[in-house]
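Quick one: the structure is below, questions incoming.
Removed from the display is one protein chain of the complex; every other protein chain stays in position.
Read from first to last, the chains carry the letters A, B and C; within each, the first residue is number 1.
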Amino acid sequence: MTDYNEAFKDIPGTVVFDATQSRLGFHLNQFCMSLMKAANRAEFKADEAAYLKKFPMSEGQRQAVLARDYNRMLALGGNIYFLAKIGATDGHSFQLLASKMSSVSEEAYRAMMIAGGRSVEGNRSKSEGK
Amino acid sequence: MTDYNEAFKDIPGTVVFDATQSRLGFHLNQFCMSLMKAANRAEFKADEAAYLKKFPMSEGQRQAVLARDYNRMLALGGNIYFLAKIGATDGHSFQLLASKMSSVSEEAYRAMMIAGGRSVEGNRSKSEGK
Amino acid sequence: MARIIAGVATSHVPAIGVALDQGRTQEPYWQPLFAGYEFSKRWIAEQKPDVVILVYNDHASAFSLELIPTFAIGCAESFAPADEGWGPRQVPVVEGHPELAWHIAQSTILDEFDMTIVNRMDVDHGLTVPLSLMFGQPDRWPCKIIPLAVNVVQYPPPTGNRCWNLGRAIRKAVESFDPDLKVMIWGTGGMSHQLQGPRAGLINREFDTAFLDGLTRDPLALTRIPHVDYVREAGSEGIELVMWLIMRGALAADAKEIYRFYHVPASNTAVGHIILENP
Partner (left out) sequence: MARIIAGVATSHVPAIGVALDQGRTQEPYWQPLFAGYEFSKRWIAEQKPDVVILVYNDHASAFSLELIPTFAIGCAESFAPADEGWGPRQVPVVEGHPELAWHIAQSTILDEFDMTIVNRMDVDHGLTVPLSLMFGQPDRWPCKIIPLAVNVVQYPPPTGNRCWNLGRAIRKAVESFDPDLKVMIWGTGGMSHQLQGPRAGLINREFDTAFLDGLTRDPLALTRIPHVDYVREAGSEGIELVMWLIMRGALAADAKEIYRFYHVPASNTAVGHIILENP
């Protein structure tokens, strides 16, 4: 079972949402769920910092949300399907989020996808990537 | 599978809470769940008929609740653990409910229990009971 | 390595909680019942478990008909006593063991049990009455508790065989958890009782005794009892006994009975209680 969890850690650029991440990100993800209601989205947009205070998450998690630093949010226990609700609230496409997380422009990301997407070659294993 | 469900029907004086009962009693049981909140209990007690109108149950179910006819509520899809919340709201013990359902006085019921409970002899099967 | 040191089974009648909470344990009606747990309270004070995996069923408290999990494991930090219609019991909040609970969830899912993971849940008398019976009335429960809620309200409940196998999978999960913890598993509910309809008040001492005997003598035979036999022989709420098989399945084949108690009635119910120690 330790083996089960460890195996994923060899995969580059990927956070697997296991028990550790889920426990770490519980309140961050609950905040994201709250954005499924239009009234909450409006309240969040009106004063993001104040809204975030309503959820017992860490200061680091709050900062990551304010900065829309999705990779940081992932590292701090956010799950992408929950985090996507922040993107939706911002009116951002999933492609824009994906381009941010992979540190390229949205155009470059779109072009990569149209050209067939990111290749798995060199992306299977951390050792292979080096 | 039909056999699975049919087998229970041979047991006298017993309603098994299967899919059929669950579908029939959904809103009746949801009404009962609402009584888990003190504010709702108060509202129900203040005007029972008006409170029951808030739930899309059948008129027969509403009448059975108003009459505290537990056997009728069971027949109409109520589940005893849900119905017990009506008893709790009334401040009635489970033994009082049980005595009502088995049509004896609470004292007689209590005495039966102290004497070892209702015997299974003659109560296993509808055919045996006759 | 964590290990399961013992299994405990006990009925979880709500009226027992009321009697305790209202200080009526010495009344003639209740005194024999609580006397039956005196040994157990001393025993568990000596055993000092770190964690109890507490198998119980929710009685339309946390789960309505909107959502009915067959097996739900509580992975939260804590669980509050539920308001079952007369206000929550004034007992301590239940502290969970998220690390072990998540470990069991993961291990059993990979062993192909289709668990529901729960991170917010109130716990009703099914869970808190056994705690009161075994631990009395402390300010704080003396160990961590992992709630494992089993559906026995909506038909069909899991089969006895499935419960047994879940117990086995739980044992495997516990034994693959690194920290050196003393773990107990409790099965609650039962024994014979019927709370509904004209047959309410049914008690079957013979069935109950055979079931208690079977737990040590031939537990596998118990796993083959069909649901209809529980209802017929042990009353409609006697079906709760399938939960005892999860407890038993988690113990060694040669677990030893060290204590047994049987009493009729507590309110509508035959109270059964057994302690089995792993070798």
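By our rule, a contact is a pair of C-beta atoms (placed from the backbone, for glycine too) under 8 Å apart; a residue touches a chain by one contact, two chains touch by 3 or more.
Quick caveat, the model's predicted, so the values are computed rather than measured.
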Touched by the hidden chain, restricted to displayed chains: A, B, C
On chain C, residues whose C-beta touches the chain left out of the figure: 65-72, 106, 109-110, 112-120, 154-159, 161-162, 165
Residues in chain B touching the chain absent from view: 1, 4-5, 18-19, 22-23, 26
Touch residues of chain A, complete complex, unshown partner: 4, 7-8, 10-19, 22, 26, 29-30, 32-33, 35-38, 41, 70-71, 74, 79-82, 84-85, 87-89, 91, 93-95, 97-99, 101-103, 109, 112-114, 116-120, 123-125
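Keep this in mind: only the chains that are shown with their structure count from here on.
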Those chains which touch chain C and also touch chain A: none
Chain nearest the overall C-alpha centroid of the shown protein atoms: C
Centroid-based (C-alpha) most distant chain relative to chain A: B
Intercentroid distance (Cα basis), chain C paired with chain B, Å: 24
Multi-partner residues of chain A (at least 2 other chains): none
